[in-house]
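Structure below; questions to follow.
A single protein chain has been omitted; all remaining protein chains appear in their positions.
And then chain A:
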């Protein structure tokens, strides 16, 4: 492919007969070669690379930890969503028949998902087991606890205000002594969780930007370090694309190793924390377990960090390589 000498190709000097298949193969081989060469460059000059990769790892660990925390918080929150239940405390003077009719009536209510009836005996025995007042309770001559009907509203009515409306509706019924719906704390929890999520989102964004900038700056420095080599490449007719490629691949590698470090540190951290989480969960009688990153999330993390590394290098490579022109002595 000679620009100035049409006859060069015909003369055989530059003649290359490549089919489409061979070209595709050559393209991939060329790219793989560059990809490995970039790894080799990192290996040959490891100190700046290790430092960069470590910084990237830490930068990526923070948003990933936030992601893990948000994910676990969500599972806890879902657990607490069932707290949007309405407890109806019934009058103690209802007959068995009245009770059954009332339960049926509430169950058939169009806004109700399901009901759970907790009789006063059930409640008492549960209380005996959990409170440790077993012996003291046996001194009581009658059961002081009321029958309780736990009403789970349909998902559409589980939010704060429709659930409160539903509660007032049930409280109007004459079988109900009073109802209880602890909604304020749920609202507050939701608000706090949203705040935490938004904070994490913006912090994560900032840290991702910092990854792009760190990779960009490292690549910029390594381009400046290899100024002489780039000049020679330009002198012997390398296109800008050819010169850019190894640096782009280096950015990709930085992203990959940074992501790997982030993943490892998350796993270590989870391992370190899991003990204390289990203790807390046991104290709260919860079977909550800290969930780490799944395989697909891990692959996403790696792909994302590689993408960030690539975009970081892409940002600087083009401009920086344009700036280097061979001009000292020809």
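In this section, a residue touches a chain if its C-beta (ideal position, glycine included) is under 8 Å from a C-beta of that chain, and two chains touch if they have at least 3 such contacts; residues count from 1.
In this section, contacts and distances are computed from a predicted model.
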Checklist entry - Of the options "ABC transporter permease", "Cell division ATP-binding protein FtsE", "3-methyl-2-oxobutanoate dehydrogenase subunit VorB" or "Thiamine pyrophosphate-dependent enzyme", which is the UniProt protein name for the chain that has been left out of view? => result "Cell division ATP-binding protein FtsE"
Item to check | Selected from A:126, A:229 or A:282 as touching the chain missing from the view | outcome: A:229
Next on the checklist: Under the stated touch rule, tell me which residues of chain A contact the chain that is not displayed.
Outcome noted: 1-5, 8, 13-14, 16, 26, 30, 44, 228-229, 231-240, 242, 325-327, 329-330
